[in-house]
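Could you have a look at this structure, given as structure tokens, before my questions?
For this view, one protein chain was removed and the others were kept in their places.
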Amino acid sequence: MGPIGENELFFLLQGLKWTVLLAIIGFIGGGVFGILIALVRTSKHQFARLASSGYIALFQGTPLLMQLFVVYYGVALLGIDVNAWVAVAIAFTLHASAFLGEIWRGSIEAVPKGQTEAANALGLHYVSRMRDVILPQALKISMPATIGFLVQLIKGTSLAAIVGFIELTRAGQIISNQTYRPLLVFGIVGIIYLMICWPLSHVGSGLEKRMAKAAR
Amino acid sequence: MGYTFDFGAVIDRAPELFWGSLGTLGLAFAGMLLALVIGVLGVAVRTSKVAWVRAPVIAFVEVVRNTPFLVQIFFIYFALPLMGIRLNPTITAIIALGINGGAYAIEIIRGGVESIGKGQIEAGFALGLHKADVFRLIILKPALRAIFPSLTSQFVMLTLTTSVCTSIAAYELTSAAQRIESDTFRSFEVYFTVTAIYLVISSLMMGIFALISRSYFNYPTR
Amino acid sequence: MEGAVLNSPNDQSTLISLDKVEKWYGSFHALKNINLSVRKGEKIVLCGPSGSGKSTLIRCINALELIQDGKIVVEGQLLDGTTKAVDAIRREVGMVFQNFNLFPHMTVLQNCALAPMRGRGASRADAEKLARKYLERVRILDQAEKYPAQLSGGQQQRVAIARALCMEPKVMLFDEPTSALDPEMVKEVLDTMIGLARDGMTMICVTHEMGFARQVADRVIFMASGEIIEEAEPETFFKNPKHDRTKAFLGEILAHH
Amino acid sequence: MEGAVLNSPNDQSTLISLDKVEKWYGSFHALKNINLSVRKGEKIVLCGPSGSGKSTLIRCINALELIQDGKIVVEGQLLDGTTKAVDAIRREVGMVFQNFNLFPHMTVLQNCALAPMRGRGASRADAEKLARKYLERVRILDQAEKYPAQLSGGQQQRVAIARALCMEPKVMLFDEPTSALDPEMVKEVLDTMIGLARDGMTMICVTHEMGFARQVADRVIFMASGEIIEEAEPETFFKNPKHDRTKAFLGEILAHH
Partner (left out) sequence: ASVEEIKSKGTLVVGIQGDNAPWGFVNSSGKQDGFDADVATLFAKELGVKVQFQPLAVANRIPALTTGKVDILFATMAMTQERAKSIQYSKPYAANTISLYAAKADAVKSPTDVAAWEIGVPKSSSQDKAVTDAVGSTATIRRFDDDAATIQALISGQVKAVGGNQFYGQRLDAASSGTYERKIDFLTTYNGVGTRLGEKDWNETVNAFLDKIKGSGELAAITKKWMAIDLPTFPESIPNIPFTVK
């Protein structure tokens, strides 16, 4: 039963470092593949649509913890040793791309058909149609949902504890079990999360305001 | 590695998994309903023109979205009793899920509301409708349609989040699984089985939402 | 007798008045010193070049735009952004938008039945009966069960007109109500509007249908660059326009037809 | 000389051909046995009552609607939903939508510069120069930095026209391009279109501006209920309509004006 002092706070900050790194991996992997999933999911090809909706159902529908577990331990059962970083990168990318893909798919479909038609009538090819016309409008609709998910992803990095990362939540648990002050420790952990997630919300509403300039 | 799978032990405990699944479904549906109510009411207030009306909702959203669910559920379960409010694990779990899901739902739905053309709102006012009617009859449905996949995703996430409720000893699938695992030590078998059950539950959820979407949002758009 | 009703409304009270109204969009001066007063039963035609502020003006009358200076009074109520009665006023003022603004998630019938049900508390059956009546008037009853996205441009415009008529308002604001219609349909819709005018409805109509202006209007108002340039009875307006800008504009209309 | 260019295009090759085209929206039969062939440089005016299928027809030519039966060939390419070259064809076919479909997140200038930059790979500077040229032609260059939501109805329509012209296409499809304009502006826009016609552009134009039809069209096509009822040179069309439906329709136009 100990007090919460400098040492403990420093330990939490060490955890924070991992949290941030893991979140960055998730953002990048999820963002890149999420866009791909969203585009495939809204494509003309029936098979591609079906495959991508299966992908989304699978990786949205199973707990991230299980995905991590399967990638790290399950693959090891097959005799392939997976490095913890690789496991985390794969699992987070699968998870985040499924969610972001579905969020963006929805907002792409929410852009009025007339916009696609106008882009088509201008003879724009697929890439330009998406990049210049559809995605900017879709992004605006999806912004609150996207920020919401990224914030959840930051917090979801705590699950990486199962493959041995002592990130923020795990560090909090450890300290809680040493000091027997779960409320205080998790209160501090909560505040640290608040401090790293808040800027993200802030960036989100800033982007929203910029895009609102062109509101109809 | 010479690991041989043996699902016998897991199959023996099928009834527990079944009741655990029902617990998860119950928590998920109740939490979702509460989240939807909070989301819709919250967004009505959140999109108000008056700053001091918006402020509490914004604060609620920021605090709840940016702190871990575990912290929230711990707070309700362990800290509220110190202030004289004692709730049992199931009620605690539902409230925590509802509040957490509600905060995300408010923001998601707001995205939809803001995608509605100004002309729609003006037309509603021009017909002499009250603010509340304009929101309820004119904005809400197209707004929900615009963000429905995001909302579905959030609710699938909420369904999976029910597993955290095991930490305050609420009865659901993960706690059943953990018990089976600690009794049998068939970790892989238990995890695979539970993952499959979660997949079934969330596919069910996605299916229900797809059905709602298909019957409720089936109007054509330009 | 009809002519008498048409040209001298029996009630002389002022229903709408605008007094030194100024409207800015950011740094763009959209309405400049607008003074206008409309008596009960009066019909006004508003015309002028594209971008001259016609839509802005009628939107202000329905409190859809905030003004920066001046006063607008509708039915004795000052519109100043805090008016509690604004919903009640709007219930008496029907409006047909230039771009229709139909509700995409409601069928044509639901679009039209909405205001009677929610605004006046009519039963669904009564509201739908009323809706059918006005849909029939604009010859589009056969499309009652379709959604707006399934209609042609002209059909949408007629639904927008029917929807506003279903409010059975005291005042109607029309923003180019026949722009998307073919000549046959233009005639039918104008005939409907003439009928309304005969029944004593107050009307402000943005249009370039000069036949309609001649036949129905008590006054024609010509706007340019946010200002009211000229205001006169149709006869005088068409025969002896005072202002050069008006002359040029009318020259176009006459040459064109 | 101008008249010669106008009435007998020097190239006789067929640019667009529709053969027994049938289009259904669900159970609604929108286009019935449409046969039409347009030579290079030809100008066609399409008219007919509201809901008769005019917009649907020109949308089919740009492959924006799938047809259920028949064949559409544009520039030698069969449009059957699998055509690879459809983007390339669309790059040669400009279109002005009845409801404009401007891109709300881009300024007027960006709306117009997009196609030249992305379709033809022009540099930004060149594309903007082109955009300014056509914006000037429709008298709206002063609004270049505004967003569509900040424009009046007529201004939006002119931007839509400028945007299509910036593609400098071989064929233009106009869907009621002057519906939201005042008479002065109508004249200016029609003059612009006459200029394009003189330069040999192929055009299909949905319009009820009969002056324009008389002055420019090689053929006038009259549609009703999804069918082509009558098809003739303007002179014949206006003076000796064959079909009763056409006569009734034209009667309205003439009485009306």
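Order of writing sets the chain letters: A, B, C and D. Residues in each chain are counted from 1.
We take it that contacts are C-beta pairs under 8 Å (C-beta built on N, C-alpha and C of every residue); 3 or more make two chains touch, one makes a residue touch a chain.
Keep in mind it's a predicted model, so treat the numbers as computed, not measured.
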Query raised in the report: Of the chains that are displayed, which are in contact with the missing one across the whole complex?
Result: A, B
Requested in this report: For subunit B, enumerate the residues touching the unshown chain of the complex.
Outcome: 1, 3, 74, 77-79, 81-82, 86, 89, 166-169, 175, 178-179, 181-188
Query raised in the report: Since one chain has been left out of the picture, which residues of subunit A touch it in the full complex?
Result: 1, 7-8, 10-11, 14, 69, 73, 76-77, 161-162, 164, 166, 170, 173-178, 180, 182-183
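Throughout what follows, only the chains that are shown with their structure count from here on.
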Report summary line: Expressed in whole Å, how far the mean CA point of subunit A lies from that of subunit C is 51
Query raised in the report: How far is the middle of subunit A from the middle of subunit D, if each middle is the mean of its Cα atoms, in Å?
Result: 46
**Report entry** Residues within subunit B bordering two or more other chains
**Finding:** 117-119, 145, 221-222
Report summary line: Flagged in subunit C as touching 2+ other chains are 99, 150
Requested in this report: Just say which it is for the chain contacts: an open line, a closed ring, a star, complete, or other.
Outcome: ring
Query - Those chain pairs that satisfy the touch definition - result: A-B, A-D, B-C, C-D
Query raised in the report: Contact residues on subunit A for subunit B in the complex?
Result: 57-58, 60-66, 69-70, 73-74, 76-77, 79, 99, 102-103, 105-107, 109-110, 112-114, 140-145, 147-149, 151-152, 155, 158, 169, 182-183, 186-187, 189-190, 193-194, 197-198, 201, 208, 212, 215-216
Query raised in the report: In the complex of these two chains, what residues of subunit B are touching subunit A?
Result: 1, 3, 62-63, 65-71, 74-75, 78-79, 104, 107-108, 110-112, 114-115, 117-119, 145-150, 152-154, 156-157, 160, 163, 188, 191-192, 194-195, 198-199, 201-203, 206, 221-222
Query raised in the report: Touching subunit A in the complex: which residues of subunit D?
Result: 59, 62-64, 87-95, 97, 99, 101-106, 114-115, 118-119, 147-149, 163-164, 167
